[in-house]
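Only one protein chain is missing; all other protein chains are in place.
Moving on to chain A:
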Amino acid sequence: MEAKSLDDLELALAKALVAGLNLDLAPETIDPDAPLYGDGLGLDSIDMLEISLVVARDYGVQLRSDNPDNQQIFSSLRNLNQYIQSNRTR
């Protein structure tokens, strides 16, 4: 199950999202490759908006709803983290 474990930065993001959204799950149990939307974590568009607020506050990254790459960015925690790490300002 090596591929399923979170690295430190992914875990930090998972913790921030679980705390911010008051999700009923332990951050370390999130599958980094599972989709955030729908079947994976079961989040919907209002959760995505809340995620964007958490990410803006904690990382200084503006996730815009009109970004054409959103599908890819939000496709998994791992991809979201990669996008944040390459754009973060804090």
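Methods note: a residue touches a chain if its C-beta (ideal position, glycine included) is under 8 Å from a C-beta of that chain, and two chains touch if they have at least 3 such contacts; residues count from 1.
Just so it is clear, contacts and distances are computed from a predicted model.
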Undepicted complex member, UniProt protein name, chosen from "ABC transporter permease", "1-acyl-sn-glycerol-3-phosphate acyltransferase", "histidine kinase" or "ABC-2 type transport system ATP-binding protein": "1-acyl-sn-glycerol-3-phosphate acyltransferase"
Missing-chain contact among A:7, A:28, A:44 or A:69 belongs to A:44
One chain is left out of this view; which of A:5, A:62 or A:85 touches it in the full complex? A:62
Which residue numbers on chain A touch the omitted chain? 21-23, 44-47, 49-50, 52-53, 56, 62-66
